[in-house]
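Only one protein chain is missing; all other protein chains are in place.
This part shows chain A:
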Amino acid sequence: MTATHPSPELVQRQYIIRTLLFMGGYVAVNLAAIFGAFDDVRGSGAAGLALTVTAPLIGHTWATLAYWRDSDEFVRGLMAKRFILAAGIAFCFASAWGFMETYAGAWHAPGFLIFPLFWFTYGVISPFVRTSH
């Protein structure tokens, strides 16, 4: 019953460093793709490239879980609440857009946008979610 956590400053610093590393990789591969570095990739190489671009997201998910694990109970409560709200809003928006594409001829939005959309939503709602209950 005397469980303690690492210092909040250390936990936050670790999360920021890990996020910068994983997201740096994500941005770097995408920038390289945008500027044509992988234009000649075909077949299984293209599939491998697609999965490679996604790999940093797995790392970032781990970084987020580690942040949740090492935080105190209040921060955990806030994170969980913000995650549920952000996921719900992002799901609704993505679903609504999908139906708009299917039924109303809206332009196609690539599926990979769900990740930035979720984190954008998380950032927007966070200042408004300040209680753990």
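The rule we apply is simple: a contact is a pair of C-beta atoms (placed from the backbone, for glycine too) under 8 Å apart; a residue touches a chain by one contact, two chains touch by 3 or more; residues count from 1.
Quick note on the criterion: contacts and distances are computed from a predicted model.
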Omitted chain (choose from "Heptaprenyl diphosphate synthase", "CRISPR-associated protein Cas5", "Xre family transcriptional regulator" or "LemA protein") - UniProt protein name: "Xre family transcriptional regulator"
Option from A:44, A:102 or A:131 whose C-beta touches the chain left out: A:131
Absent-chain contact - pick from A:21, A:41, A:75 or A:109: A:75
Touching residues (missing chain, whole complex) on chain A: 1-5, 7-8, 71-75, 77, 130-133
